[in-house]
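All remarks here apply to the structure that follows.
All protein chains but one are shown in place.
To keep things simple, chains are lettered A and B as they appear, and every chain counts its residues starting from 1.
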Amino acid sequence: MEPIVVAKNLTKSYTKGLRALDNVSLTVDQGKVLVVMGPSGSGKSTLIRTFNGLETFDKGELNILGIKVDSTHDERKVQRIRRKVGMVFQQFNLFPHLSILENITLAPIHVQKRRQTEAEEYGMYLLSQMGIDSHAKKYPNQLSGGEQQRVAIARALALRPELLLFDEPTSALDPERINEVLDAIRRLAEQGMTMVVVTHEIGFAKDVSDQVLFMDSGKVIETSPPNIFFSNARHERSRKFLNQLDNQ
Amino acid sequence: MKINKKSVLQLGVCIIFFGGLGILINNLTINLIRTGLGFNFTWLFKPASFALAEHPLPYTSSDSYAWAIFIGWLNSLKVIVSSLILATFLGTLIGLARTGKNFLLGIISAGYITVVRQTPLLLQLMFWYFVGFLSLNDNMFIQIKNIFNISNEGIEFSGLTFSSEFLALFLGLSVFTSAYIAEVIRGGILSVSGGQWEAFRSLGLSEREGITRIIIPQALPAIIPGLTSQYLNLAKNSTLAIAVGYSDIYAINDTIINQTGRAIECFIILLISFLLLNLVITNTMEIMNKLTLKSKKYG
Partner (left out) sequence: MVKLCSKIDMNYIIFLLRKLRKALFSNVFNTVITLLIILFISLACFQTFEWLIFKANWKVVSSNIPLYAFGSFPSNEQWRPATWIISILSLSMLTLCGPEWKWLRKNLLIAWVGTIPLGLYLLYGGFGLSPVMSRHWGGLTLTILLTACSSLLSLPFGIVLALFRQSSLPLVYRLSSIYIDIMRAVPLISVLFFGQLLIPLFLPAGIEIDRVWRAILAFTLFVSAYIAEDIRGGLQSIPKTQIEAANSLGLNQYQIIRFILIPQALRIALPALTNQSIGLFQNTSLMAILGLVELLGVGRSILANPEFIGQYIEVYVWLACVYWMVCTIMAVLARHIEKRMTINQSNF
């Protein structure tokens, strides 16, 4: 079976010398969860943003769900990818002028051209899955951070994506709100959703991931299964990073 | 104790203010008596005995001053409303070009904005009038089967004629105001956070759909107050009509003062005209604001 994500030698430089991505290659298979870890500024966010074309790259090749893109960043291909890939942001990025349900049905109605009633029905189903269907008529800023992030997950799911990207989904949340979001992501993993998650949550990474990818200054330092990475990381730099996280 | 101090302070300000005002008014009455003018509005109903080149309603020089002033009002409204529409249209286009992804369009619109904003409006109006229209020869520039004529007399378009005075003022005001509106639009768009752009893109919405459904609705609350003040400026700037010989409300008052010397009365008429005009513009924009906020129950 063909992998969902194949990246080959992705390279992106911002200005002279400084590299955001340096020869990054990776594969994500159907139904697997890849967790990306690394210190801030290591290029994790840049990496997963290239997967749905929010970031471009200068060299290399990317194959997402069978659609190949290279550094020319063909807009039509990117648009096709975006319809099959959902993304959840650190800052939620809900649309403040639309209600919760409107946030979720916007893309199904205008991108997939679904009927409004159908889109709303499916939206309500997703909200109930996230446990927030009672808030459907409210506006984003009436909700807590954890609730907003669960709406954002529902919004990403509304297009029935084959791949979900999470960019530090819990970093902007209050500590007591983190688990409700992590639980929602865990359930998605159990249902067999293919996901790439950037996160600093070790416990979560341990039980949800199939592979852990560790990055530093744009390079992939190592890719290991979680039981090896967290107990006996192969690389000195990974161990140092894990130690620092533990000490916090 | 504190209240006492306050009232003493107020009394002081009062005495200084009204004392000063009293002296000024005293001087004024002495001067008015000396020149034999006095202060009244009965002259409004005497025949104006000056001709107006442009009048949307019938007017002859035997009509009263009051009627002439009303015609001036209509002329002002005509140029303000038409420039307001063109300026908004141009300004939005340039503002979007300035924020857009096309590098060249961005540079050109930035250039347009600095050139227009860093030269005086009066100079621009004279340029439009003397260079744009008066230097054209009779009916020689563009002529399409008598349907569309441009000449130094203005533009004639299937029976409708626009004088070159009106056109110079209309184009000059529109171009000048559009540069300011472009900056307002740009500011409004930049006030929407970058995450919103990423969010609509990640959902597969096209740029045009994203801008109209996500960015513009959120930018409007920031745009409308800026737009209001630009519209008010446009209305005030329309009084530069006098420089190109268009008979707006100010130009007509100017003529009346030169004829009758009724400066104080004319100033009061102008003041009331502009207070009314400001009221109309601010209230219309307030209604617009409410309409856009209607969908914005967040906040």
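Just so we're on the same page, a residue touches a chain if its C-beta (ideal position, glycine included) is under 8 Å from a C-beta of that chain, and two chains touch if they have at least 3 such contacts.
Just so we're clear, the structure is a prediction, and the values are computed from it rather than from any experiment.
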item: Hidden partner chain, touching residue among B:Ala53, B:Ile85, B:Leu123 or B:Leu190; value: B:Leu123
item: Sole residue of B:Leu96, B:Ile264 or B:Met285 that reaches the chain not shown, by the stated touch rule; value: B:Ile264
item: Selected residue (touches chain absent from view) among B:Ser64, B:Ser82, B:Ser151 or B:Thr239; value: B:Thr239
item: On chain B, residues whose C-beta touches the chain left out of the figure; value: 6, 9-10, 13-14, 17, 24, 27-28, 30-32, 34, 101-105, 108, 114-115, 118-123, 126-127, 130-131, 135, 236-240, 242-243, 250, 254, 257, 263-264, 267, 270-271, 274-275, 278
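Operating definition for what follows: only the chains that are shown with their structure count from here on.
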item: Distance from the mean Cα position of chain B to that of chain A, given in whole angstrom; value: 51
item: Sites on chain A touched by chain B in the complex; value: 52-54, 79, 82-83, 85-87, 89, 91, 93-97, 106-107, 110-111, 139-142, 155-156, 159
item: Of all residues in chain B, those that touch chain A in their complex; value: 193, 195-196, 198-206, 209, 213-214, 217-218, 295-299
